[in-house]
Each structure stands twice: as structure tokens, then as C-alpha cells.
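Questions regarding the structure given below will be posed in turn.
Left out: one protein chain. Kept in place: all the others.
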Amino acid sequence: MANSRFEYVKSFEQPDVLLPNTWIVVRIDGRGFHKLSDHYAFKKPNDRRALDLMNAAAVEVMKDLPDLCIAYGVSDEFSFVFHPSCQLFERRNGKLVTTIVSTFTAHYIYKWSEYFPERPLLPPYLPSFDGRAVIYPNNRILRDYMSWRQVDCHINNLYNTTFWTMVLQGGMSNTDAEQELKGTVSADKNEILFKRFGINYNNELEIYKKGTVLYRQYKLEEAKPTKSPADEESPVEAKQSRSQQDKIRKLRRKAQVVIDHVDIIKDEFWEKRPWILSGTPGKLPA
Amino acid sequence: MANSRFEYVKSFEQPDVLLPNTWIVVRIDGRGFHKLSDHYAFKKPNDRRALDLMNAAAVEVMKDLPDLCIAYGVSDEFSFVFHPSCQLFERRNGKLVTTIVSTFTAHYIYKWSEYFPERPLLPPYLPSFDGRAVIYPNNRILRDYMSWRQVDCHINNLYNTTFWTMVLQGGMSNTDAEQELKGTVSADKNEILFKRFGINYNNELEIYKKGTVLYRQYKLEEAKPTKSPADEESPVEAKQSRSQQDKIRKLRRKAQVVIDHVDIIKDEFWEKRPWILSGTPGKLPA
Amino acid sequence: MANSRFEYVKSFEQPDVLLPNTWIVVRIDGRGFHKLSDHYAFKKPNDRRALDLMNAAAVEVMKDLPDLCIAYGVSDEFSFVFHPSCQLFERRNGKLVTTIVSTFTAHYIYKWSEYFPERPLLPPYLPSFDGRAVIYPNNRILRDYMSWRQVDCHINNLYNTTFWTMVLQGGMSNTDAEQELKGTVSADKNEILFKRFGINYNNELEIYKKGTVLYRQYKLEEAKPTKSPADEESPVEAKQSRSQQDKIRKLRRKAQVVIDHVDIIKDEFWEKRPWILSGTPGKLPA
Partner (left out) sequence: MANSRFEYVKSFEQPDVLLPNTWIVVRIDGRGFHKLSDHYAFKKPNDRRALDLMNAAAVEVMKDLPDLCIAYGVSDEFSFVFHPSCQLFERRNGKLVTTIVSTFTAHYIYKWSEYFPERPLLPPYLPSFDGRAVIYPNNRILRDYMSWRQVDCHINNLYNTTFWTMVLQGGMSNTDAEQELKGTVSADKNEILFKRFGINYNNELEIYKKGTVLYRQYKLEEAKPTKSPADEESPVEAKQSRSQQDKIRKLRRKAQVVIDHVDIIKDEFWEKRPWILSGTPGKLPA
């Protein structure tokens, strides 16, 4: 509405549209969650309620933005993935990232008291998150990104589980435990857990070992390994009209967002749920 | 800690460092606040509690990030300004914007019940914000940016005040009021308010007419108009060591963040508060 | 070597690395070639020597930069293509584009007198070129880019051939010819050429109708249409070590750069020359 001699300052805004036909991953991270988790006494090595709260906030983000096709969370981070055909906000980097960061934060704060009723939020210890967008040119690399995060989850969780068991059950000091774990490989940690504490790491909860994957639930399909996971959807499909996009958005809203803790590194997960990489909604389950 | 064959995906992250020695403005905007303000029954044309909540959240952002030197808010938007010498997060665009958006959102949600005790938040109507960073190469253009927002505030508020008075007090339909206001200038709207409703626009609250400016309070200085407002600080000053930056941050934390509703277009505001453009903390008031 | 208090200005240089694992196309265009072609009396609608000069300069660029895997030229423009696995100059946009523009210009000026011996260059009419880099995320889109340029070549050449035949052989004014051609489709232009001037457009030279494609010559392979043209090479292959890159560069230097005027829209061209999309040198012809 306004129109003044100062409006030229708008010309300093610079475009930040992400390359078309590429996967967009928005990863958010808790700011200063180390200190925060101490303050609110999160359990070590994993606090189930804190993870459930992360997942609950992420589900709301998925519901709010039907363009999202999958998300993966571990610890205080979450990765949200838009399909190469996504046109939301004309693919503007800043708009996509800040919308996700803000929506996630809003739900996280709003739901806090539900998950931590006995530990009310108190400024200045108010949780917040930063975020970034990264684009990936094809399915293979997108899957490698997802695998990277899940491998990270595994490595960190095995370390943390061993470390905190040594400290909390073994009575070691933090320094001593850290020192002993330096240079160990997975087998060593598994052995420490089993031999000293009778813990079989395989029996730990899947949510801790695998992290959390969120996606919309359609009818599972038979694995058809014919198509290489690196296959690109054709850019023609990708160029949907606005009305097609709206239609697809509606179909996606109808699907339930599920919370899963499964392997996303192997092909099986993706082959049974072809709608994730194709970007085309599947059939709703009966 | 982790180290896997998937880590190459990190190489797809692209740098987004903002040009050194330029002003950084991060402006955030409420998402879908038109619908939201209907849902929570914000008063028209201005809801004082909603503005106070915006300002309270912005004050927390200023406290959390001492690198911020001034902020300006109107309606459901807020502009936060970093000095050209700012080195926070190595001036990474995404990090600066998402941190502000998330911190603001967290406080806004957290404080909501304090300002709207009788209207609890209820998803899916959860407030959220998007944001962007824009850089400006010198003081003159930064001030033109601030002036742009304040002129915008004035123009919009005069329109909204007239429109809603015609509707709420004058009993006109939205369409009729809109129609009559089409093509009018400020003088016309002032006259409508005064002649028909006995309202002198000048007597409206400053917070509505001028918006809100936040800054750290030091001892006011005598206006010294010798230095042109376009004067650049030398880049040598700007290149502070890390310890200098930490020292300045501490000094800034000591200053109180004040909420003001004054003209920021004319020179006076800036000449009396030279610490804002210079980036050097002033003397604390007695 | 130098080290002064002014060196901080280097910090204003901003990174411009192109996204990994994407095709890089550098397209250069003649600056003011309309005027230039008048000045040096290029023949209408096509000047064979001018095209041969463009192609000769482009061949030198291909020889100078073995990382280039294909190039396509039409009129006063040329597109040079780097494979997704290319690491030349760490994929810095500016470095890649200016190197190609400068190398091309140098050879174009140097070879001019060989192609236009009777029309020596004379400033200020010195040919120059501008350029840009664009990245494409997969094979399908890279091929669509190449098709786009070849379709453009066809459409422009049919128009120009008809227009200049009407003017030069038909004695029409430029304006009249332009007017008559407005709104015509390909069939109309073919008919004008054939009925009025006895010209069968199909008999025009391939270099005019198809433009010019440059690539390194290896032993042609049997077309194997099993692999979809959109197949991505795996990023693992793409991540070659420096010594592998050097070895591949040597192999490429050994291959002859050929000048061809063939259809690059259909699959056949690409299937017989799989080394172009794969980025792996083929077998040298016997």
C-alpha cells in the first residue's frame, strides 16, 4: 500500500531460489541443547520424553506442510525433505527454512508442558533451533544423506550408551570413561556393555538405535528392485501445474503421518514405499 | 564423531556468508496473521495486547543477542539490525535469520498466555514467523530502510484507523468503506476521521502511529550534527579482535533494552543516540 | 608474498563454487555481433567462414580443457559442457566461465585473418564474447538443454533462410518480408522456399540446419537402449582422486576432437557415444 521515496531499499533484497528439480533438505538443530538438557535434567544417554517431544513437533510440521515427503530425526536435530518437484514458496531458500524452523519451535514450546509437566519452561532457558537448506541433485545422493544421518545416530548412540553405562552403572568418572573409550571400535564398545554390564546393545530401543523417520502412510507395495534407486523422475512430471499441485497436496493431507524407527539405509524401506521418492501419493490403506 | 562413506554429502552445503562491513537487517513477518488475528479476535484496527506481545518477544531477542543494536516493529513484523562490525556466527545468513526467527517464536508462544489469558492457543492456529536477511552498504541506506518501515507504519495505520472507524462506528460495510477510501490521500482520511467522527488522528497512541523502536539505553548525548549520517565507521575499527568483541558484548548486556515509540526518520533520534550507528557502547545512565 | 594492513580487503571475495555432481554448461555469446556482422559483411543468412571460425576457436577450447566432454555451437553462440564429476578449478563459477570466454576470444581473434584474409580486424570492431554458467541436475535435463539449442538453431535457420531468400532473390524489402512471415509456421516457410524459389529446405547444408557439435572421438558403440538416458552415474564414481582425474585427462587429450553436424535430440547420438554422458573415456578408434 505504502509508496515512499524510501522504497528503493527493497532493491537490496537478493533472490535465493533453490535450483529446480533437486531434493531440498532442511535440517534444524537445537541451539545450546547441551546446557539446556542439563538445566531441565534430561536423562542420559537418551531421554525418551525429549525425543517424543521432538517427534511430536516434527509431525506437526509434516502436517502443516504437505509438500514434505519424509523427515528424519535424531537427538536434537531433524531433517525435513522436499521432493524435486516441490514449488512451495517458489523454492525460496529463506522462506522454506524459516517457516520450518518457526513452525517446529512453536509446536515444541507449545507441547513442552505435555511432555515435561513437572519441569516448566523458564527463560532464559527457552529452547530454540537454527536451520539450513541443502539441495541434492538425485535420488542416490538424497538417500546417501539420509544414510549419513542414520549412521551418525548409530555411532553416537553406541558411544553414549557405553559411556553413560560406564559412568552411571560403573561408577567411573566422565574423564576416565572418555579416556578408556578413546580409539575403540564398535566391537569394543559392544563387549564393554556385554561383559561388564550384561547389556546386549541389540536389545536397546529402536528409537535410540535407529532414530525416527516420519512419512505419510499409503498402502505398502511389493518391492520392485527393477528401478535403480538413482533413477530420476522425468522433469516433465516434475513440472506440475498449480492445480495439479493443489490436488496432490490434498491427497497428501489425507494420509496419516507415521512415526517409525527402522533402517532407511537399505533398499527395502524405499522400495516398499515408492511414493516417497516418486513424489506421487500412493493408495490410502484400507 | 561419525565417519562414514556417506559423509561426502556435506560437500553439497553451500556457504552463505554476508558481505563484510555492511548493515544486516533481519526482518521477520507473521505467517497467516490475517486469519490468525480473526481466530483469536484481535481488536481492529490495532490490538494493543498483540503489539505488546510482539514487543516483549522482540526485547527477549535483543537480550539474547547483544550484537543487535536496534530493532523496529510494526503490526506483525519486526526488523532486527546488526552493525557492520558484527561477526556473530561468522555472518552466516541462514544461521542469523533462523536463530532470530526461532528465538522470537519461542518467546511469542511462551508469553502468549500472559497477554491473552482468556484466549489460549489452539493448534492448528499456532503463530509462526518467516524471515529474511538483507544487507545495506552504509548508514544512509540503513536509515532509509528504517524510515521506509516507519512511513509504511504511518500510511497503513492512517488507512486502517479510518477504514475501521467507518465500519465500526460509521456502520458501513467493508466494501463500501474500501470503495470510498480508494484514491484518497492522507488529508482526505484525516478529514473523514475528524468531520464525521470527531477523531483527531494526531491524538491516536504513538505506538500505533510510530510503531516500536527497541535499543539499548545509554546516556543521551548532545546532538552533534557535524558528522554526516552517511559517515562510515572505518573498517579498522570494524575489525575487532575476538576479545574486543566479547568485551563489547558484555557492555551491551549491561544496558537496558528500552521500548520507544518515536520518530526515527529525522536526524535527532540518531544524533542523540550515537552508539547505535557507531556500534560502540555509550556510558550507562546514572 | 605481500603482507600489508590492506589485505583484509580479500575477505570481501565471495565463494562461487557450483553444486557438486551436476552438469555445468558454459554458454558464450558474441557481443554486438549484429553490428559486427554488418561491418565485416558476413553473408546472409549464413556465413560459412564465420561459422568455421567459431568452430575452430571452440575446438581449441576443447583441446585446452580436456575436462570438457561436449560442445554445441550455432550462430555466434557456443555451449561448453563439463561432466558432473568435473573438479576443474574446484568448480568455481567465475574461473570456469572466464577461462572459457578468454580462451575462445583469444583463438577467435588469432585465427580471424585465416578465415577472413581480405577483411582485417579493425578496432573498435573487435569481436568479443560474454558468457554464463548454468548447472543441470541430471542427464535428462542436460539433454533437454542441448535439444533446446538445436531446436532453436532449426527454427532460426528456417526463418532466416526464408527471409533472406525473399529479400535477396525475391527482391522484397526487409519490412515486407518480415510482415509476410509474421505468424507463419514451419510448413508455410518450407512452401514459400519451394514454390517461389524452387528451394528444398532439406537440401540446405547440415551445418546450417543442425548447428555444430564437438566431442572427443572414441570407437562408436552399439546402441544399448537399456539404460535410461536419465540414469545418474553414481556419485562414488564421480568422486575421483586427483591422480585418477589426471589419468582421465591424459586419455582425453589423446582423443581427436571432431566437428559434427548431426541430430543430438534423438537417443541414437548419445547411445552410440556413451562416453559423453558417462564421463569415462572410450576406446580410441583403430
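We call the chains A, B and C, going by the order they appear; numbering starts again at 1 in every chain.
As a convention for this text, a residue touches a chain if its C-beta (ideal position, glycine included) is under 8 Å from a C-beta of that chain, and two chains touch if they have at least 3 such contacts.
Since the model is a prediction, treat every value here as computed from it, not as a measurement.
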Partner chains on view for the chain not depicted: A, B, C
Residue in contact with the excluded chain [from C:Ala41, C:Val151 or C:Val258]: C:Val151
Touch criterion as defined above, residue of C:Phe80, C:Tyr115 or C:Phe129 at the omitted chain: C:Phe129
Positions on chain C contacted by the hidden chain, ascending: 1-4, 6-10, 12-14, 28, 31, 60, 63-64, 93-95, 97-99, 101-103, 105-110, 121, 123-124, 126-136, 141, 144-145, 147-148, 151-152, 155-156, 159
For chain A, residues in touch with the removed chain: 8, 11-12, 14-15, 17, 19-21, 235, 239
Absent chain, residues of chain B that touch it: 19, 21-22, 84, 135, 137-141, 144, 228, 230-232, 234-235
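As a working rule, only the chains that are shown with their structure count from here on.
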Farthest chain (mean CA position) relative to chain A: C
Identity of the most central chain, Cα criterion: A
Distance from chain C to chain B - Cα centre to Cα centre, in angstrom: 50
Between chain A and chain B, centroid-to-centroid distance (C-alpha), Å: 31
Shared-contact residues (touching 2 or more other chains) in chain A: 135, 141, 144
